[in-house]
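Just one protein chain is left out here, and the rest sit where they should.
And now, chain A:
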Amino acid sequence: MTPKHWEQQGSKRKASPDSQNEYEDEFRLTNLEILSEEDNQAASSDDRWIDELPDINSSFGDEKTDDEQSQIDSVEGASEDENENGSDQENTIFPSIKTVVSDITGQFKQVLPEIEPEYDSDSSIEDDPNCVGNIPLHWYDDLPHIGYNIDGKQILRAARGDELDRFLATVDDPLTWTSAFDKNAQMDKSLTAEELDIIRRLHENENPDANYDPYQPTVEWFTGKGKEEIMPLSGAPEPKRRWVPSSWEKQKVLRIVRAIRQGRILPSKPKTTTKFEFYSIWSEPASSVAAPLPAPKLKLPTHSESYNPPEEYLPTKQERKEWAKMDPEDREQDYLPQKYSSLRLVPAYDQFTKERFNRQLDLYLAPRVHRVKLNIDPNSLIPKLPSPSSLKPFPTYMALKVNQSIHHIRCISISPDGCWAISGDEDGFISLWEVNIGREIKQWKFGGKIGALDWCPRVDVSFFVVCIEGILFFIIPPNLPNSIFSSTYALLAPAASSPAPPTSSPVQWESTSPDSWSPNKPILTVKLPSSSGVPNQIAWHRRGDYLATVAREGTQSGVWIHQVTRRHSQAPFRKLKGTVQLVLFHPLKPHLFVATQQYVRLYNLSEQKLVKTFMPGIRWISSMDVHPSGDHLIVGGYDRKLCWFDLELSEKPYKILRYHTKAIRSLHFHPTYPLFASSSDDGSIQVFHSRVYSDLMTDPLIVPLKILRGHEIRDGLGVLQVRWNSRQPWLLSAGADGTISVWCS
């Protein structure tokens, strides 16, 4: 597009209202010319435009006439359109070709009419009156030019006057109030007469189209000859079959009705008479059966299951070995974390086949191998015992150690008041010493191994009995108060010798005469029959009148019961199966416990019959003691076993304790405290708490308290005898290493 073109357009509009305005048009054009002189090229284009200007002016006048003509045509064409079909051929799109005779050749030639751009040019050109192209003009708002022409030159913005000019224009120019600035054209444009007419129509609420004729004549489209409708609607009546019932349908229905009547077709199933009964699920009591548990959710995979776990999740070699060693069911996790540097190095799942197989087994309801596993906390198997610290007092430490002899000390005994102790070694020495300080006060020497010694349990007299081979010596300790001494002396060496019992007894009782007696000598001597051996045990009756001696190695029956007051001895058993190891008097009843190698028998002495036989299951009984209440018995054996018998309960042991590593040598119940001790060849003494309840339903409570070590093992022998101090929870022990220890609480 060129400026010439839009100038043509603009001039056309201005020229249209009135011919008087032609001056102004001229003036404007000169203005434009002046403006464009700033650029040479623009000037050249202007020059060209000036050349063609007269043509345009001429065409301008033609056009105007054409418009008027066409206007008249359109008005008249409505009435006579049918007639003008032929004339329409002339107004076709393509212009008619004129045939003229060429001036040069003299031949006919076809000449096409000149192209008028107003009508034949491309419509797209018309849409864009601006010569700078279809560019948003606001791009150039701030620039002095408004775009570029086809040659790439800047098109400068047209100069506009200032406010004063504009004011003057409003005064001078009557058209100013109907003009507006057109950005595309970069100039003020006054509204054309048509536009004003449109505005006016809109203002008067009329159709803005100037050509609209509200009073057009009626067009008869379907009336008249040749214009009537032939096809569109039918007036034919509906066929009969549309409203007469169908006979074949009737037959079909009849057939169905017949079948229903005959019962061949059940029209509908008999409805269940009982309606569905609603009930409240909440009103019922909750069932005792627990609701089925929902299936456990799978754990989320952890870091250790990653193909590339952090280093701290990787098992060490040791852990790996342990894991492999464990049973698959015991494993905490069924995989080992492994590290792969990349995902493509991860091998296939090695357990895949096995898991599929197990799944098949599950589906087949085949039981997998179920290993019965007993999970018992070992701590729960330990019986609930009170802690030893709550069972004080009991001996805990060695308070004294008295080196008595270089030989084994076989026997020890404590006086009933708990102040003095006597001990005898294998060389025949007996020493009397103070328990609390350990000072030896007196010593006696006998020719032969001391088999046993024991203090008389009576309080009103004070003496003790010592056994060597075949002989029993009765000895009075020194430093006795006069009353006790005299009664003891009177008991053991009565002035008027009692009438001698029937002399059938082979045991001879001999009192030392007062003339020859000194504290260093025994006051009474009981001679057992020859070849009766060394008595190994002295058992006093509680009242201190009877004492029993047992000699294990004797050829004859080794058991003798001596009565001190009557100075009489008797052998209670005429014939015995097995050698008697130990005897014990029952503390309350006239019963006697007799232990052979494997059995303990309880005899009633007054009725002269066997009461019970206890079977401890020990191969060789070494020691025995009876509880002060008389209802319980402990038996120790050389085969390390210690059996506790409840005499009322059973002939089998109530409890078997096997805590020593070597043969048990001695047992002793504390007379007053709930304690007993056992000594063994392993050099240790074990102290037990043994509470016996008067309630028959409650079992005795046996609690191991303390292992006392301190004796040395010599010649395979450890602690040979233990005895309790009757007043205090103190224990005295005689060891094969020739020492005696006092253990205090």
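Quick note on the criterion: a contact is a pair of C-beta atoms (placed from the backbone, for glycine too) under 8 Å apart; a residue touches a chain by one contact, two chains touch by 3 or more; residues count from 1.
Criterion: contacts and distances are computed from a predicted model.
Considering only "X-ray repair cross complementing 2", "Ribosome biogenesis protein YTM1", "Ribosomal RNA-processing protein 43" or "AP complex subunit beta", the record for the omitted chain gives "Ribosome biogenesis protein YTM1", by its UniProt protein name. Touching the missing chain, out of A:M398, A:V611, A:I656 or A:I713, is residue A:M398. Residue-wise, the contact with the chain that is not shown comes from A:N479, picked out of A:S96, A:T302, A:N479 or A:S530.
Among A:K449, A:K612, A:K655 or A:R727, only A:R727 touches the chain left out of the display. Only one of the listed residues, A:D515, A:E648, A:D695 or A:D715, touches the absent chain: A:D515. One chain is missing from the display, and on chain A it is touched by residues 392-393, 397-401, 417, 419, 436-439, 441, 478-486, 489, 495, 514-515, 517-519, 710, 727-729, 744-745.
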